[in-house]
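Note that one protein chain is taken out, while the other chains of the complex remain in position.
Going by the order they are written in, the chains are A and B; count residues from 1 in each one.
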Amino acid sequence: MITRRLGGLAFGGDYNPEQWGEAVWKEDDALMREAGVNLATVGVFSWALLEPEEGRYDFAWLDAHLDRLHANGVAVDLATPTASPPPWFTLAHPDALPTTPDGVRLVHGSRDTYCLTAPAYRAAARTVASALAERYGDHPAVALWHVHNEYATLCWCSHTAAAFRVWLRARHGSLDALNEAWGTAFWSQRYTDWEQVLPPRATQWHRNPGQSLDFSRFFSDEVIAAYREQRDAIRAVSDRPVTTNLMLPGYQNVDLWALGREVDVVAVDHYPDAPGLDAAADVAFAADRARSFAGGRPWLLMEQGTSTVHAGDRVLAKEPGEVLRHSLGHVARGSEGALFFQWRQSRAGAEQWHSAMVPHAGPDSRIFREVKETGAALARLAEVAGSVVTASAAVLHDSDAWWALSSDGLPSSELDYHPALRRAHRALWDAGVVADFAHPEADLSRYRLVLAPALYLLSDEGAENLRRFAAKGGTVLVQHFSGVVDGRLHARLGGYPAAPLREALGIRVEEHRPLRRDERITLSDGSHGTAWSESIRLEGAVAVASYTHGVLDGSPALTRRRTAWYLSTRLDAVDYAALVGELLDLAGVRPALPGLPPGVEAVTRTGERHRWHFLLNHRAEPVSLPRPALDLLTRRRVDALPAGGCVVVREGRQR
Amino acid sequence: MITRRLGGLAFGGDYNPEQWGEAVWKEDDALMREAGVNLATVGVFSWALLEPEEGRYDFAWLDAHLDRLHANGVAVDLATPTASPPPWFTLAHPDALPTTPDGVRLVHGSRDTYCLTAPAYRAAARTVASALAERYGDHPAVALWHVHNEYATLCWCSHTAAAFRVWLRARHGSLDALNEAWGTAFWSQRYTDWEQVLPPRATQWHRNPGQSLDFSRFFSDEVIAAYREQRDAIRAVSDRPVTTNLMLPGYQNVDLWALGREVDVVAVDHYPDAPGLDAAADVAFAADRARSFAGGRPWLLMEQGTSTVHAGDRVLAKEPGEVLRHSLGHVARGSEGALFFQWRQSRAGAEQWHSAMVPHAGPDSRIFREVKETGAALARLAEVAGSVVTASAAVLHDSDAWWALSSDGLPSSELDYHPALRRAHRALWDAGVVADFAHPEADLSRYRLVLAPALYLLSDEGAENLRRFAAKGGTVLVQHFSGVVDGRLHARLGGYPAAPLREALGIRVEEHRPLRRDERITLSDGSHGTAWSESIRLEGAVAVASYTHGVLDGSPALTRRRTAWYLSTRLDAVDYAALVGELLDLAGVRPALPGLPPGVEAVTRTGERHRWHFLLNHRAEPVSLPRPALDLLTRRRVDALPAGGCVVVREGRQR
Partner (left out) sequence: MITRRLGGLAFGGDYNPEQWGEAVWKEDDALMREAGVNLATVGVFSWALLEPEEGRYDFAWLDAHLDRLHANGVAVDLATPTASPPPWFTLAHPDALPTTPDGVRLVHGSRDTYCLTAPAYRAAARTVASALAERYGDHPAVALWHVHNEYATLCWCSHTAAAFRVWLRARHGSLDALNEAWGTAFWSQRYTDWEQVLPPRATQWHRNPGQSLDFSRFFSDEVIAAYREQRDAIRAVSDRPVTTNLMLPGYQNVDLWALGREVDVVAVDHYPDAPGLDAAADVAFAADRARSFAGGRPWLLMEQGTSTVHAGDRVLAKEPGEVLRHSLGHVARGSEGALFFQWRQSRAGAEQWHSAMVPHAGPDSRIFREVKETGAALARLAEVAGSVVTASAAVLHDSDAWWALSSDGLPSSELDYHPALRRAHRALWDAGVVADFAHPEADLSRYRLVLAPALYLLSDEGAENLRRFAAKGGTVLVQHFSGVVDGRLHARLGGYPAAPLREALGIRVEEHRPLRRDERITLSDGSHGTAWSESIRLEGAVAVASYTHGVLDGSPALTRRRTAWYLSTRLDAVDYAALVGELLDLAGVRPALPGLPPGVEAVTRTGERHRWHFLLNHRAEPVSLPRPALDLLTRRRVDALPAGGCVVVREGRQR
């Protein structure tokens, strides 16, 4: 693991020295030492410098930076530069630029201007990755390989169409099978030749949902294939671990379960999209997802901002203390360090307003002081490296379900996926419970409670898996509009959800009744729902709460059969939290450190001989600790968490 | 008429057996019998199956289904499949795909992916229609031909440009006339060669309104020509009636008056866009339009949903009882039956969430039970077939005016057309009065009251027609921004509206004064207006109500000269209803059944010897009848309408 090479947790960020000159490099060296930086990501956007014309490489400048960093005690996470092809490449290979569903070929002038399926691009990417790996495979500074950057660019061009067809042949075997899967008997869409099959480009009205879903699956596989090519080229000449960084919030173009299996360490980028407590909850949401995609193994926070909160049409600043608190929030949930984009705020270019470790204002600034504080804290936590985080509650997550919920023609625009997952995770976070994410077909036996929101698509295997989980006494909450289509997007017939799950839940959903925009209904237990309702028949379950109005008056809204619960509306946050709280009680899931007030987060990492309790106070007032403890960050005995402060306590582990 | 062949009213829906297999077909047979289905629309989306490659037909599967249906007592409304060309066709004829104003050629993958003006498409459509007609022209199951489906796809490609030019030559005769009509002296748009004339594609700023209007007229004519080609091909070999189904709400691409003259029976599709009482009013609005387009003759509700209310970004469910109530709402206003899209809810494809007669949940469901109830009711109403509905009030409707109100450069975005018609119809519906729609140039002598909302464009003939109507004592209400341009979109000079109408109204509108968004004004009679105001001079009229604020303070808002009224603002619904109520009184128009509470609808169909009163209770409480009556639906004597219930009463006609 990288922490062994670093001798502790990773701390640092993207380092783009090519934007600066000699004098600044000297200052960088000094400031990195001052801040405790031990890992720098280099070369993410350097293709144009590394290969100024096709086939001619200029490594001299990079040699110098790597040597300098190494001499300064900073290891390097060396990036392949393939996320941003240089202008000469796109001029020579216009067919390797991405094309929109409308057929508009985008041009150079931003970043990510490549078509992942274009042979010229794939070849160029392999070649430059190989050249880098050959040059630096054994460089003592290199601790990690960073393939590409935030794979995300979709394309609908003719290369993509050709690749899509190859993928479809492999998946479906025959056109007959594809026709059956996509339901092409409807709307006269039956394909009689592979050449007729296209990506879901601009068309007259609704697109075929099966086609759209398969296109998402195809593109995810294509991303993974592109990653593998570079990874394998690197592995051929270097023994250092290889990864690629995933953009977490809303990152929908890749199945992260699958990608997680391909990287040596899961690395994620995380930028919250709301300030304050919401940002803290979002840190936990991202970190729990990252750890889950890593299969529970340690992972790495590759990017965060020192002062970047994306809030719609503006970028809010972080509050004092959040650089440390967010960093420790990630470490607490399994990250082996905390890295930032980027070391020094760009003077020019499209991200000159993206925050950095050294802001425009220079080192004499609040931000750089907080960066140093955070570097010092991480240095003191070297011992937690390699320890793990365990959870007894899980939220189900499946990219297929996410993609499926992007289909045209769904009955309501309020059938969201990502927000539904966040609401489920937030309810657990508010209750002080650390949660995993789990694939519906994964082994769930380690969990006592499983939440299944927005699981529109649920495969036969997934449905059987959930049935089995409940049958063995696991508590499960299935939420509205879940399990209604199978893995081919075919609707479940005879009543929703999928039969084995229906049996476990003891219900049959006969009819969906979307609520009107802004309609808010009351259930018999006084809770409130929006967006959705369903007509349910009890077939073994009891109604825990019922609808109280209109057609559904008296009809079950929330049901239970033994440990299997079904919720047919979108509860208000407070009511949903109460329900989840009740389920946690019933399932016997307890918070890591009970008795903490709201806004104080406690998470435990477990090593071979110790446990480390991370206590993060997101409140503006100090909070007393249950009992005095030695704080690893300050090496002092403390009996309270300061306002906005953090304490890490080591505890011996009874084995 | 089709009802003669069926022996009563039509009941059934679109039937797409190609989406299912043997076992389901068997169940279909049984369930259709159970539900009283006597008519199924077959083949709407079957081109890919019927003609799996160019020129090779496969009729065997369709033979089998038609024979099966026939054996089961279900007649067939046989569709030509031309609304959804198969993938092989679009691959072979990319020029037959539709192109957007931006020049984006859409691709296969949805439905309606054809360019109506492409010669290859038109030829293929004629050919497949002929082949079908030859095969099934005499089939005993076939009761009706259903050409295409919801003609709606616009195109801006070069085929369209060429066809547009041919149409323009025919309409205008010369380029000089076109230049004069379109006012090309402005903005240096004078055409000197036909080749210069284009469809209104993407351009720098406002498009020429004359060009846009003529393009709408051209496209409507093109639709009708395309329909005629198929109809004539069918008529050549079959004696069954021919129609095409019109999509009613907001269906703006075809002049339905013109299309109504071409079909053997007007057939419409109707999906309400709001729940509850609004849906009921919308049923009446659609049905009255359909009957009017049919020239007062019986027509056919070809599609509705068992549980489909399109409400913006979601599809709401229908309430219990609405399947029957909406169906009878259509029948009461002249439909010879009630059909649905579709028989069985699709398992896959883009409309898998569209409601159906047999839902995903299967026949053991509320929806199927209501379907059966509706089938039974229609069976008991066989005797009403062929009877008619008469009205003594009318709302003026002209596609030219609608299209004209879509012009660029109008003074306010609140100058709506379709909503204005709905408001006018709703005021009459709320008053219990059945209304026709009438073309401004039509014979209006059968009406006592005519409402003219949003009649921006009014031809010289139309203006003279309205003047004559008023001169003969007809009560007419002309509403704001009406009669301001002539049939070529040239503004009326010297004061609006068109001179003969101005004289009848006794006013001269000098100036339009659009109101600000959310501005609400008060008139002297306490009523309120939004969106619009006008500066009016009285030239023979009296002011019934005046403006009370600002520039227009004291100036006439609502005027009257004998039976000719002019309203210069958009009144609030309640005030507008009061005004329409007053006009009804003055005109001597009475509801079909006076004394009913709001939300109870009464409509009368008149046959040779009987009248049938349809009473529909849209309220949640029972309502007493004026006197006990024999209900044809239950064959029982009733003295009240149950909550949400329907009663149909036969009455002998005194001749």
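We take it that a contact is a pair of C-beta atoms (placed from the backbone, for glycine too) under 8 Å apart; a residue touches a chain by one contact, two chains touch by 3 or more.
Bear in mind the structure is a predicted one, so any value in this text is a computation, not a measurement.
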(message) Please identify which residue in A:53, A:193 or A:621 touches the non-displayed chain.
(response) A:53
(request) Using the touch definition up top, pick the residue from B:146, B:159 or B:508 that touches the left-out chain. (result) B:508
(request) Using the touch definition up top, pick the residue from A:30, A:71 or A:311 that touches the left-out chain. (result) A:311
(request) Using the touch definition up top, pick the residue from A:41, A:130, A:153 or A:412 that touches the left-out chain. (result) A:153
(request) Provide the residue numbers of chain B that touch the chain removed from this figure. (result) 102-103, 181-193, 195-198, 200-211, 408-414, 485, 488-496, 508-514, 516-517, 535, 550-551
(request) List the residues of chain A that touch the chain left out of this view. (result) 16, 18-19, 45-49, 52-53, 81, 84-88, 90-91, 98, 100, 102, 104-113, 153, 275, 307, 311-317, 319-320, 345-354, 359-362, 365-367
